[in-house]
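Beneath this line is the structure, given in structure tokens, with notes to follow.
Note that one protein chain of the assembly has been removed; the remaining protein chains are unaltered in position.
Each chain gets a letter, A, B and C, in the order it is written, and its residues are counted from 1.
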Amino acid sequence: MNAPADPHFAARIRESYARQKAMALIGARLTLVAPGRVEIELPFRDDLTQQKGFVHGGILGMIADTACGYAAFSLMPAGCSLVTVEYKINILSPARGSLVARGEVVKPGRTLTIARAEVYADDGSHVATMLQTLMALPGRPDTPE
Amino acid sequence: MNAPADPHFAARIRESYARQKAMALIGARLTLVAPGRVEIELPFRDDLTQQKGFVHGGILGMIADTACGYAAFSLMPAGCSLVTVEYKINILSPARGSLVARGEVVKPGRTLTIARAEVYADDGSHVATMLQTLMALPGRPDTPE
Amino acid sequence: MNAPADPHFAARIRESYARQKAMALIGARLTLVAPGRVEIELPFRDDLTQQKGFVHGGILGMIADTACGYAAFSLMPAGCSLVTVEYKINILSPARGSLVARGEVVKPGRTLTIARAEVYADDGSHVATMLQTLMALPGRPDTPE
Partner (left out) sequence: MNAPADPHFAARIRESYARQKAMALIGARLTLVAPGRVEIELPFRDDLTQQKGFVHGGILGMIADTACGYAAFSLMPAGCSLVTVEYKINILSPARGSLVARGEVVKPGRTLTIARAEVYADDGSHVATMLQTLMALPGRPDTPE
């Protein structure tokens, strides 16, 4: 349904992801790149937790945000960049164990793209759901300016 | 306006914050605790950035989420814990430099509390705004179960 | 997957809906009630529009809000009521023509239920998507107090 504008979208996303130092900091891995769909896995680590020992809600936001962003980016032409306008996340259950965030495009657009992500734990529980708005910046590269 | 139910709320919050390993990981510091208001500072670090060199949007979410949560927690009685139900964040400008997240309670409640946070950069720019819903868990301690 | 706690949930929802004077005002009709799923249809009317002649964004919110709420209510035991805590809606395309809002439960819960709704126009376009949080009030009837 969603045809990528750039046939090299997967390589472009992998290069971009490799520059995300914050993803390296938390140990998140890009495990699937498809047109309009991206998955990010996060192995459990004790230093990602909040005061009760669950994965921090903001960390859930980080991987869901990134999965949505690259799902949207997969449908963008080469040579542009994308910024997160806003997102909303509902935390559905306390996150224990390793996690996967599955992002997908709800509605692609030339200027704005709407994406969603679902976060699941390795015991199958549905941990979080996110709805996100992104904006394309045509002619602005996806690299430090 | 907002009277804390527990006179020892500040000590309780500082102890809880000290157990947040995810906050230590990103180097965030709890710098103000008042009834219904909490501030968290985040010194800039290169390993907190996304692919364009700005602070990752999910990291903004982490400090804003935590500032809202403890703002709400400051008005809670001792012996309960609080979970984030959901939040929405608008990213207003690319985040460079060190940041401060200022959380405050919009509407306290016995079961649900609504809080907001504003994130500012050290150049004075308004980086993000968050609106959050939290739920009290009476009789459930704020420590690993 | 979602088993209703009250076998008479459909009759209970139809009675409750009939008391929603705001739904009568805009001409919205309850067209499907199933466990965890509700549909509301809104025939186009000129007096539902905003300044450009499209259906008002707040009207989209009204039918999506109500579809989410009754989807959640369908799984609740008799004798309680439900309040909307918050919702977020993305408007995906200008709404012309008649609309349907399809609400479904994402995660049921004793206190909080998370639901979503999709709004479609009669030309098949995806008009809006909503994510909503609802809270049960046990022992509080769903009628004027």
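Here is the rule we use: a residue touches a chain if its C-beta (ideal position, glycine included) is under 8 Å from a C-beta of that chain, and two chains touch if they have at least 3 such contacts.
Bear in mind that the values here come from a model prediction, so they are computed numbers and not experimental data.
S.K.: What shown chains come into contact with the chain that's not displayed?
M.R.: Per the touch rule above, the missing chain touches A, B, C.
S.K.: Touch as defined at the start, partner being the missing chain; which of C:A10, C:V38 or C:I59 qualifies?
M.R.: C:I59
S.K.: Of the listed residues C:I89, C:I114 or C:V127, which contacts the missing chain in the full complex?
M.R.: From the options C:I89, C:I114 or C:V127, the contact with the absent chain belongs to C:I89.
S.K.: Please give every residue of subunit B in contact with the chain that is not shown.
M.R.: 88, 90, 92-93, 106-107, 114, 116, 126, 129, 131, 133
S.K.: In terms of residues, what is the contact footprint of the unshown chain on subunit C?
M.R.: Counting only subunit C, the missing chain is touched by 16-17, 19-26, 46-53, 55-59, 61-66, 81, 83-91, 94, 142-145.
S.K.: What residue numbers in subunit A mark contact with the hidden partner chain?
M.R.: Residues touching the hidden chain, for subunit A, are 85-86, 88, 111-112, 133, 135.
Criterion: only the chains that are shown with their structure count from here on.
S.K.: When you draw the chains as points and link the ones that touch, which shape shows up: line, ring, star, complete, or other?
M.R.: complete
S.K.: To lay subunit A over its twin subunit C by CA atoms, how big a turn is needed, in degrees to the nearest 5?
M.R.: Answer in degrees: 180, to the nearest 5.
S.K.: Looking only at residue numbers at the subunit B/subunit C interface, is the share used by both copies over half or under half? Answer same or different.
M.R.: Same: most residue numbers at the subunit B-subunit C interface appear in both copies.
S.K.: Distance from the CA centroid of subunit A to that of subunit C, rounded to the nearest Å?
M.R.: 29
S.K.: Averaging over Cα atoms per chain, report the distance between subunit B and subunit C in Å.
M.R.: Their C-alpha centroids are separated by 32 Å.
S.K.: Which parts of subunit A, given as residue numbers and ranges, touch two or more other chains?
M.R.: 88, 90
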